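Just one protein chain is left out here, and the rest sit where they should.
And now, subunit A:
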Amino acid sequence: MAALTLARLQPKLLAPIELEIGAGELVFISGPSGAGKSLLLRAIADLDPSQGEVLIDAQPRSLIPAPEWRRRVGLLPAETGWWADQVGAHFAISPAEPAQASAMATPAGAVDATPTQGGFPDEVAQVKGDQLGITGLARLLARLGFQSDVLDWDVQRLSTGERQRLALARLLVNGPEVLLLDEATANLDPSNRAQAEQLIDDYRRQRRAAVLWASHDPDQRQRLAQAAGGRCFVIEAGRLQAESPA
């Protein structure tokens, strides 16, 4: 659980930004393409150089090593990147402790959870600190509509939507305390989008994660912000302002 604070953070093209997102809060940003939504998210994740400071639970970013910062403040970029041939190889990067024996020993039948069966697998997460075991990953994938054999799939043959959903799973299994989402559901069909929205919502509530979501879909912003009591901002002329209700 973590709150995110932007203290006069100044990404490229934008005026300095003051913004506080509480633990478990949902905040949307929108704006015309090229306004700088992605640049803002990249600046927060420390992927682009920026002026100013970002704090996670009052810890300044400048005092946290960059790799650790990016694990804790997880960005899902609009365009996902894949560096290995098979899907499964992309889930092994977190320098996590190896999955615990109990999780490894879970019989295969128990791994095969159906999407309707469970909520977000946070009981697993609590047992193992912030790392999800094999069970957690399988359930996460199931909630996004994948069988666990997806890990053997060839990345080249994935559709854009599949890539987006798998990138979300890859990010969440890393256990970030803050989520930065850049058009997280832009390429998904309605049913997949609903699944992804639900998963993100569960993650936000159960982990009390601050979520900053760039979305160009006004309907999605309104619907989710209303349900979660979230705020909406818009980037206009290089400034971040509260979005006037449509």
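By definition in this document, contacts are C-beta pairs under 8 Å (C-beta built on N, C-alpha and C of every residue); 3 or more make two chains touch, one makes a residue touch a chain; residues count from 1.
In the analysis below, contacts and distances are computed from a predicted model.
J.: Just go with whichever of "Iron export ABC transporter permease subunit FetB", "Succinate dehydrogenase hydrophobic membrane anchor subunit", "PqqD family protein, HPr-rel-A system" or "Penicillin-binding protein 2" UniProt uses as the name of the absent chain.
T.: Per the UniProt record, the undisplayed chain of the complex is "Iron export ABC transporter permease subunit FetB".
J.: Of A:R139, A:R170, A:R204 or A:R221, which sits in contact with the chain we cannot see?
T.: Here the residue in touch with the unshown chain is A:R170.
J.: In the full complex, which of A:T5, A:S30 or A:T80 touches the chain missing from this view?
T.: From the options A:T5, A:S30 or A:T80, the contact with the absent chain belongs to A:T80.
J.: Which residues does subunit A use to touch the chain missing from this display?
T.: Subunit A touches the missing chain through residues 45-49, 66-68, 70-71, 74-75, 77, 79-83, 90, 93-95, 167, 170-171, 174.
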